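Left out: one protein chain. Kept in place: all the others.
Let's look at subunit A:
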Amino acid sequence: MAQMKFMCDAERCIECNGCVTACKNANEVEWGIQRRRVVTLDDGEPTEVSISVACMHCDDAPCMAVCPTDCFYKTDDGIVLHDKDLCIGCGYCLYACPFGAPQFPQQNAFGERGKMDKCTFCAGGPAETREEEYQKYGANRISEGKLPLCAEMCSTKALLAGDAQTVADIFRQRVVQRGHPDGAWSGNPRADADNLAYDATHQG
C-alpha cells in the first residue's frame, strides 16, 4: 500500500497561495477555516523562504495519541482522517499538532470550539452518503484516483503529494540537479561540509 505524503519544496514555493485557494475551492470548507497555509520566514530578507503547510499525515500522529474521543484513524494509504461525529472540539489535537493543522469554527457560546476541521489529503471522511461526506469533510478525490488539488494545482510544482517513495524520489532528483549544498534549505553547516548533493551531480 502507498504511504501518502505531502512535501513542499521551499526552493520552488513562490508564496502564490494557489494551494490555499485550490484547497478551499475543492473542499468548500466553511468560513474562517483554511486547511492549508503558506508560511514565510525571513520575509523581505535575502534569506526569505516560503513553505506551504497543512496536515502532514504523520506516521506517529500526535493528534491521534491525545484525542480524548479517539476520533482519528489512519487509512490504508497512511492518511490521517477523523470522525466529526465523535469530535467534541476539545482542542487537544491542536495543542499536540506540530503543524497547526487542526482548526475549529468558533461559533458557539463562550468561544466553545466546534468540530475540528483539517486537511483530509482530499480523502473525505466517514459518512453514510457522498453528499454527507462532501458537506462534512470536503472532496474525496482519492476515491476518484486523483491526488489532492493543492498539489495538483501548484504552479511551480513546489508542493508534491503522493506516495512517499515517489515524492522523495522526485525531490532527491531535484536536489541532485540543482546541487544545493545542504540538500534542502536548513542551512545546516554540517551538510554544507559534506556536500553530498554536489558529488551526486558529478556522478551524473
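Please note the rule applied: contacts are C-beta pairs under 8 Å (C-beta built on N, C-alpha and C of every residue); 3 or more make two chains touch, one makes a residue touch a chain; residues count from 1.
The rule we apply is simple: contacts and distances are computed from a predicted model.
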Determine which name in "Cytochrome c oxidase subunit 3 family protein", "Formate dehydrogenase subunit gamma", "Fumarate reductase iron-sulfur subunit" or "Sugar ABC transporter ATP-binding protein" the UniProt entry assigns to the undisplayed chain of the complex.
"Formate dehydrogenase subunit gamma"
Return the single residue from A:Gln3, A:Asn25 or A:Thr69 that touches the missing chain.
A:Thr69
In the whole complex, not just what's shown, which of A:Ala26, A:Val53, A:Ile79 or A:Ile142 touches the removed chain?
A:Val53
Contacts of subunit A with the absent chain, listed as residue ranges
10-11, 15, 17, 20, 32, 34, 37-49, 51, 53, 62, 65-70, 83, 85-86, 88-92, 94-100, 106, 110-113, 178-182, 185-187, 197-198, 201, 204
